[in-house]
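Some chains omitted; the rest stay in position.
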Amino acid sequence: MGQIQLKQVTKSFGDVQVIPPLDLTIEDGEFTVFVGPSGCGKSTLLRLIAGLEDITTGHIEIDGKDATDLVPAKRGLAMVFQSYALYPHMSVRKNIAFPLRMAKMDPAEIDRRVNAAAEVLNLADYIDRRPGQLSGGQRQRVAIGRAIVREPSAFLFDEPLSNLDAALRVGMRMEISELHKKLATTMIYVTHDQVEAMTMADKIVVLQAGVIEQVGSPLELYRAPRNTFVAGFIGSPKMNLITGDEAAKHNATTIGIRPEHIDVVESGGAWTGTVGVAEHLGSDTFFHIHNTGLAEMLTVRAIGDVSLRHGDTIHLNPRTEEMHRFDADGLRIA
Amino acid sequence: MATKASRSAARLMMAPAVILLLGWMLVPLIMTLWFSFRVYLPLRGGDQGWAGFDNYIRFVTSSAFWPSVQTTLIIVLGVLAITVIFGILLALLLDQPMWGQGVVRILVIAPFFVMPTVSALVWKNMFMDPVNGLFAHLWRFFGAEPVSWLSDASLPAIVMIVSWQWLPFATLILLTAVQSLDSEQLEAAEMDGAPIVKRFWFIVLPHLSRAITIVILIQTIFLLAIFAEIFVTTGGAFGTRTLSYLIFQRVLESQNVGLGSAGGVYAIILANIVAIFLMRIVGKNLD
Amino acid sequence: DAHSATITIATVNNGDMIRMQGYTDQFTAETGIAVEWVTLEENVLRQRVTTDITTKGGQFDIMTIGMYETPIWGANDWLVPLNDLSAEYDVDDILPAMRNGLSHDGTLYAAPFYGESSMVMYRTDLMEAAGLEMPTAPTWQFIREAAAAMDDPENEINGICLRGKAGWGEGGAFITVTGNSFGARWFDEEWNAQFDQPEWANALNFYVNLMNDYGPEGYATNGFNENLSLFNQGKCGMWIDATVAASFVTGADSTVADSVGFALAPNAEGVEKRANWLWAWALAIPAGTQQEAEAKQFIEWATGKAYIELVAANEGWANVPPGARTSLYETPEYQAVPFAKMTLDSINAADPTNPTVDPVPYVGIQFVAIPEFAGMATEVSQEFSAAYAGQQTVEEALAKAQAITTEVMEAAGYR
Amino acid sequence: MARSVTPRRKMINTTAAWAVGLLIFFPILWTILTSFKTEAQAIAAPPIFLGFDWTLENYSVVMERSDYGRFLWNSIIIAGGSTILGCIIAVPAAWSMAFVPSRRTKDILLWMLSTKMLPAVGVLYPIYLLFIEMGLLDSRAGLVVVLMLINLPIIVWMLYTYFKEIPVEILEAARMDGATLKEELLYVLTPMAIPGIASTLLLNFILAWNEAFWTLNLTAVNAAPLTAFIASYSSPEGLFFAKLSAASTMAIAPILILGWFSQKQLVRGLTFGAVK
């Protein structure tokens, strides 16, 4: 169980309305990701759901029951914080057991649940250490463990991986995805890393300044961004957004073409330019291309190692079927 | 960063402070030790010769010795208890959002600025005086018999005066510590179903333990030496004679420098016992 | 040369001394000698000057000391003898009791600025209301009767106010003279402490009962100042204390100035010694000062007859420093001051060389002029104060006093 | 992220905090008020809070009786001098401890603190004799040195904790940039530690200002600071509450005012740099 509904929810801090009226439904078992630029209200929204902030107007329903005025502990939600928010003076075991102790659960049952969670999260070896003696990834796992044992109806994650280094982030990302598969519990996940959003989400909610720009599955957003904001935000490297004459040719104010949808050809091709920086990763090569006659610099991805270097001339062919068109308001032209 | 050059520079730069303090410790210490083995009576013309351990024996066997140790400990522990407990409560209160926080903070720190002599005088005369003191007026207003604080409740009165002076210090250290508590930890506990009292007990208090240690360490150092407060208020009467006041009486009132110096040596030993004890805890609790 | 000389004087923050500071400009104008004052509270002053004199620190050119320190310091040759003062200063005019007390082996070491004994001050209006009359030489029994009669807790009037504050010069002095007036003494002729004797028990029990019954709240912490302010506020029927208080209780700060009477300090029935003490705040010159001549000049000025006239001219006769000079008491204007005669009588009633009923090996009335006394008596008085405050019984206090005194006397090698 | 609170909650906090703050401040406030009363009003029963005839008489009496300016100046010189001298000695020491730590660093630091536990009354005689020997009695220089030594452990400790907050990398950068040790201390470390040093200076200024044992015992006239000034008002004959209050106010006012203007540094300083 874990359906969450926001109905005309707003939030103001003093006189500043951070969230204008907003409606959103998160279905039971869904993995929903909130993305958006810094300060757009992702954390605020999550905290409203958690009950850590009072909503200014509107209603929140959890599993169909009004939870607007419920204290956090009574909402049956568990939260994993960016800073992990572990209790530094308690061992891993005590950290994980804390919510159960607070619920005055039977000690034997507490033990059972803590051990089960430690098992699932591979924490058994560290169970008697303090958080200070753990690595970032291990700490994150403890935080998740503390959330799991409560068997909440939904998990809330606020940028849980942003303090980890790249390699660990990839690992933890998969662990959380697998956990979601295993538990099938509703999860709401805040991030500003669009790779995390794309790989983990069942449903992505793109926010800007407290307003929902688009809601949909990752591939829906990738394939049909509703506006230039979403187009620029989803996909890495960023979609090339081209204005001016080239766009006019396609009856649009702006056209968008992703780097991976531009082919490097031996000769000919629609566009020609010079290579600025060529980044050879082995698996791929990224070219940053100048002097194409377009107003904007282009980014192009070539598969494998393409031996063009700084200053070379490059011929490019955009795949027109993958092109996105936007009108003067930045909205997608179907 | 540790090249040979920087290490030798470090040694050199530490030297002045270390040498000065070593001198400040050793010169008086050696002189005190020397005096403590002499019959040294300034009013009888000074040094009267070797005393052996007489001074030491006389000092500890004096009926005033153990009570004075006890008084010292009561005052130190009493002040520590009050300042830590009220310091925590005040820190929690001042951490809350409010109007005029800066002004309130200044009001709370103010007692720290007051010279111990002045504060003792003010408390003694204007508050604790059993006839004209403000407390006496207050007691009478409620129909109670005024208390002669400095005789009937002398230790509590001194503990109160000293606590008033040191409460700002404790409060501020604890306030800074409270402010450094990651609010996400408290929110996590809230989500975990801990009510406010349990959040205090399980999260806030353990977080404050380091700050509390520091309060205890520094205050103890200063409290072991309090003098003016006692000199001004009771002059050591009514069971308020601390070890350092007893030494004062021996040296200055009785003009027996040898005996007082032996007391000084005891005080140094006591201070070091306390210091070692404290540093054990602090060593563990610092970084 | 004298014109650039500056002398440094350590003094106590008493009213008379502070008044004198106000007049030092005149001294400087007359002599060209500048004066620097170090004014300190009595206890701090004592601690400060003792350290300086015993270590020969040389911080001061003149020190304000009392009758207790002078003979001891004089005996150690720490003070400059005042045997070559000018003729016009008229050393012989100093009251003999004062002169004796401030001398060692017949040499004067300090010049009295003012002197005092103790006496009874009482409220004539209250006595009258109670239908009693104060004899000139009352007994303790009468004092108790009168206290009972005047005590009026409803109106915040205590029958009697007395010193209870710890400190040898405060409550210590008072209880010692009380002891004298009950026939008690500190030591017998072999320097044996006498607190185990019945006279002390009588004296202390009498005092405690009297104060518990008719004394103010918290008298165990009251000293001269506290009692003065109580009396001035009209909260005491009687007060037995220093004769110098007379000018304050009849002065401007007093609410009862018009109805104060005076009597000799009391004695217990059948005991010939009265509870009189003898004290002087005196100016002395530490040996080794570079400014001996200038210091003497100042002493002659401050303790001379001219100064008394100067104050009399400016502030009235009631405010001149009392108790030092015979000539003052022969001045007709001063004889008109209500407390003059009683002060002189009280001073004359005190005999430092023969302070107690039974013979003693020491000099001093409210103190014992030996170096160990101050420390020892402070501790003893602290035990007594604890008894006043009800923290221990009179018997316990006396037992402790006996132990403390014996301990000190043994340590100091008297026995 | 601090949670937002309702105005009602804030109002309750404000009321409670102000009440407690005023209660703690009350003795000082009462002293200041009393200093403007006449002696009779000062002991009036019931006590008069504000409705009295404000008078400056006590201040003028005090000013007349003692040379307040000289005491004040001595206090400033002694407290300031000892603090600055202490800093000059402590900065290099703290630098060494913070940036070139060795196994003994912590021991040395704790040893330094333990020297503060020496009972002052016990060593008055030796120090007095030393002072006579060196001709330092009643000299500001002597007091500056003594107070500096008393506070040095605290200064070293505070600076040490502040310096530890400064990343070593910045000093290393300066070294790479060709700064000598002296330049590193002068141009990089000291300016960066200014807030910490300011707090240290302030706190030690207060501690030195309020030190009453040595300042009283080692001075007479020339070097006597405000602690000696107050010692002449503590219990004279007669009524003295108002004059005592005036003198007390004059003794603590400079520090109170200083504290008011530098409360941020002070708050930092009062924590001895020990807690962040």
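Per-chain residue numbering starts at 1, and chain names A, B, C and D are given in the order in which the chains are listed.
As a working rule, a contact is a pair of C-beta atoms (placed from the backbone, for glycine too) under 8 Å apart; a residue touches a chain by one contact, two chains touch by 3 or more.
Since the model is a prediction, treat every value here as computed from it, not as a measurement.
From the single copies of each chain shown, work out the full complex composition and give it as a label formula.
Summing over the structure file, the composition is A x2, B x1, C x1, D x1.
Keep in mind that, in the parts below, only the chains that are shown with their structure count from here on.
Just the chain pair, please, that has the highest number of C-beta contacts.
Result: the chain pair B-D has the most contacts.
Most remote chain relative to subunit C, going by C-alpha centroids?
A
Quick one: report the Å distance separating subunit C from subunit D, using the average Cα coordinate of each chain.
The mean C-alpha positions of subunit C and subunit D differ by 39 Å.
From the mean C-alpha coordinate of subunit B to that of subunit C, what's the distance rounded to whole Å?
36
Mind checking the centre-to-centre distance between subunit B and subunit D? Centres are C-alpha means, answer in whole Å.
The computed centroid separation for subunit B versus subunit D comes out at 16 Å.
Where in subunit B do residues touch two or more other chains at once?
If we look for residues of subunit B contacting two or more partner chains, we find 132, 187, 252.
At least two partner chains per residue is the criterion; list those residues in subunit C.
Residues 47, 51, 55, 229.
Flag every residue of subunit B that touches subunit A in the complex, lowest number first.
Residues 182, 184-185, 187-194, 198, 202-203, 206-207, 209.
Which residues of subunit B touch subunit C in the complex?
So the residues of subunit B in touch with subunit C come to 41-46, 58, 62-64, 129-132, 136, 145-148, 150-152, 231, 234-239, 241, 249-250, 252-256, 259.
Please name which positions on subunit C make contact with subunit D in the complex.
Touch residues, subunit C against subunit D: 8, 10, 13-15, 18, 21-22, 36-42, 44, 47-48, 51, 55-60, 223-225, 228-229, 232-233, 245, 248, 253.
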